[in-house]
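One chain of protein is taken out of this complex; the other chains stay put.
Moving on to chain A:
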Amino acid sequence: MNNDDKRIRLEEVSKTWGGQAAVDRISFDVAPGEFVILLGPSGCGKSTTLRMIAGLEQASDGRIRIGERDVTHLPPGDRGLSMVFQSYALFPHLSVADNIVFGLRSRKVPKAERQERLARVAQLVDLEAYLDRKPAQLSGGQRQRVALARSIISEHPICLMDEPLSNLDARLRGEMRREIKALQQRLGMTVIYVTHDQVEAMSMGDRVILMEAGRIVQDATPDELYNRPATAFAASFIGSPAMNLVTLAAAADGAVIEGEPRCSVASHDAKGHLLGVRPEDITVLPAHASGVPAEVVDAEYLGADSIVRLKVGSQELRARLDGVPSVNQGAACRLQWAPWAAHFFDSGGGQRLALQGYDLSAAPGRLRQTQAAQRSGVTTSPGPSGKHSPGVNP
């Protein structure tokens, strides 16, 4: 099979309903064998985009190409792709085997070949024991496998998936995530996968296309999406809990967090804009350390880590700390984060700004403290990891 059949290209594709644009002139390329995630909140147009690629929805404007062919106006059956539906769309009156070979019968594949392909695919998705059952007699995970098998057996180079795991419970979802990813790599399929679940997006995607209100916000690798969000929306969508976004105000020696004029966090250029810091990048220090003064609101223990809510001036931040929180409600403390962990976004459009944060451990703030002694009421942990140099830790 020609590798070029697996390439998908969208050029300025739009979908409008009664003057309302559900998808607004989006363009992207999917390379052969790539696993691309369409991510976004509900109503952002990701499913509509997928359905336009499938041909279940007609594009109002723009071109869709698969390989060298312009498929914009081709019926779904002629596009050479398969799809897994959120509801699985299994035929309730047909056995598992008949469900899987349904498409092959439509395409008049000879019976012997049908049987052979069925046997192969059933083994691949581990359904051999269930071929005679009806979908109603299967568990959710097994139905999901039947839907997968049905799209695999067609041997189309492209597979579209529309929130295929959203009907499964959390444990099964994790299992199927790995299975789908492994299957995709083994068969070399091109996959476009729609989800609103950031965990699925980050763990499965080679590339994530984040959408909001019918437009692409960011088209990047999961790593880049996490470490360099292109907008405040992207920053707040990825991460659990989401990135803290606080408004900056002007002060004498730089921009400060609104309501907390004692410690500046960036240069004057940042004032009026948004500062973003990931909860896991924040280090909580005792009140006499240097950094941004804060007050503990409450703490939530989650097992491996805990989420501490902090009040800074008029703003609220959340920090993720390892283990059991040993902070008291209402206790004063100091916050630090590394300069690279501070992201700045335009207060209007939310676009990322090319600004650097101050080094808070040595910030030239008025209240800068130099005591090294630590009579700690707060335990802290090294926050950031990855390719960046770690921030300052006590």
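Some observations on this one:
We take it that a contact is a pair of C-beta atoms (placed from the backbone, for glycine too) under 8 Å apart; a residue touches a chain by one contact, two chains touch by 3 or more; residues count from 1.
Quick note on the criterion: contacts and distances are computed from a predicted model.
When the unshown chain is looked up in UniProt, the name that turns up among "Sugar ABC transporter permease", "Carbon monoxide dehydrogenase", "Chemotaxis protein CheA" or "TonB-dependent receptor plug domain-containing protein" is "Sugar ABC transporter permease".
The residue touching the chain not shown here, chosen from A:83, A:189, A:249 or A:266, is A:83.
If you put the missing chain back, the residues of chain A touching it would be 54-56, 75-78, 81-83, 85, 87, 89, 91-93, 102-103, 105-107, 134, 136, 150, 154.
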